[in-house]
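Just one protein chain is left out here, and the rest sit where they should.
This part shows chain A:
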Amino acid sequence: MATKILTLGNILSRPINFLLKQNNVNSNLKTNFSTTTVACVNFFNKLPAEKLWKSVTSVSNAGAKKGRGKGAGRIRIRDLNRGQVIGVGKVNILWPGLSAPVIRGRELLRQQRLPEDPERLEKLIKIRDSMIKFRRLKLSPIERGWSGSKLPGRSIGPPDKIGEDEFTGFDTKVLQLRALLIMKGSLGRTRNYQAMVVTGNGQGLAGFGFGKAKEAPAALRKAKNRAGQKLMHFEIYNGHTINHDFYTAFGKTKIFVQKKNEGYGLVCHRAIKEICQAIGIKDLRAKVEGSNNLQHLVKAFFIGLLQQKTHQQLAEEKKLHLVEYKSENAYFPKVIASPSEVRTKEQIPKDETLDFTQYVMNDKVILKKKKFPRFYESMPHYKIFLRKYEKYRNHEKIRLNLKVEYGEVKSFLTDKYPEKNEQEA
C-alpha cells in the first residue's frame, strides 16, 4: 500500500517538472518556436484532486460492511498543498514581488538563484506523512484500562447523583463493553451496545449493573447508574481480606476463592480484581475453572461473597470454638468465635468434616498442579553454574559485615599490605 502512495506522489509532482523542462527546451530552441498546445491528456490534469483521491481511497459498499478500508492499512486523503508556498520550489529562486519584496531598503531586488535547501523535500514528506499515520488515542498510564485506550478496565467516575444524594467516594470501573448486532426487517443489521460496570466506595459497599443503548456512552451511563442503585454491603475481615475461603459457581463458571494474609495482593482474574478494589478487599487468590464468560464470572463472584458466613455463624453451626493461628504470632491459639454451647468430643460423629478449609469450601478441593523442575535444571551447564558459584554464596553477607565493621570493604590484611590497594587504585 505504501509503495502505491509513493508512486502516486511522484506522478502528482511530475507534471510540474514536465512543464519546467518544456520551458527550458523552448527557451533553448529559439528557432523552432510554435504556439500549438501540447495535448497532455491524462486524468491527472483532467480531474480535480478530490475525485482522484476518491478513486484511490473508496471502498465498495459490500467491502465497507465487511470492514474494509479501516484500521491500520487504510489509505487516507493527503493535502499535497500543505507546506507548499507559492514562489518557493525545488529550485530555490528569489522572485521579487512573489516570494520576496521588490525593494529591500533602498535596493531594487532582482530575480536570482539562491543556494538549494537540502531539507526542503524531507520537511515536505514529513508533513505529508503526519497526515496519514494512524494515531491511537493516547492515555496516561493511570487512566489506561486492561488494554490501552479500550474501555474495559477504565474508570468512568461515580454514578450520577439522585436528587440530593451524592455518591461520594465511589468509583466505577467498566468490566465489559460490547456491540450486540440484531437483524431487523426494515433496518437490516443494527448495533446495540451493552455495558457491564462495577461501582464501589472501597469500604465494603459495591454493586454491579448492566446497560444497553444504541451508543456506547449511553450504555455506560445507564450501567453506571443502575450499579449505583444495586449496592450491596460486604464484611471485610481485618480491613484487608474475605472472611473465609469459598467455592462458588454460576452456569459453567466455577471459582475457588482463598483468603490470604496481609500484603499478598489480588491474584485473580482481572474482572475479579476490579470488583475487589471496588469493595475494598486487598488480599485474595481466586482460581477460575470452566467457562470464562465474564458476566457469569462476575455474578458467581458476587454470589460467593454474599454467601460467606461470619465466624460466629460458623462456630454456632459447628458448636465448636473457632481458633486462629498466625505464624507471625508464633501460632498462638486466638479464639475468634465461641458458640453458646460447645459439643464434647463424644458428641461429634466420626464422619463429620472438622477441617476448617474443607468445611467452608463445601468439600470441594482445589486442583493443585504438580510443579515440574525448571527446564534448565536438568542441563549440564546448570550444574557447572552451581559448582562455580558455591564459593561466592556468602560473599554478600561478608561484604555487608565488613562495611559494618570497617565502614568499607576491607579486612584485617588491608592495613598490613597497603601496597596492594595502591596498585589497584
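As a convention for this text, a contact is a pair of C-beta atoms (placed from the backbone, for glycine too) under 8 Å apart; a residue touches a chain by one contact, two chains touch by 3 or more; residues count from 1.
Assume contacts and distances are computed from a predicted model.
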(message) Missing chain, UniProt name, options "Mitochondrial ribosomal protein S22", "Skp1-related protein", "BolA-like protein 1" or "Chromatin accessibility complex protein 1": which is it?
(response) "Mitochondrial ribosomal protein S22"
(message) Tell me which of A:Leu98, A:Ile348, A:Val365 or A:Ile398 is the one touching the absent chain.
(response) A:Ile348
(message) For the chain left out of this view, which of A:Ala206, A:Ala249 or A:Leu322 touches it?
(response) A:Leu322
(request) Consider the whole complex, including the chain that is not shown, and state which of A:Lys259, A:Lys273 or A:Lys299 touches that chain. (result) A:Lys259
(message) For review purposes, identify every residue of chain A that touches the missing chain, sorted by number.
(response) 244, 258-264, 315, 318, 320-330, 332-333, 335, 342-345, 348, 354, 356-357, 359, 404-405
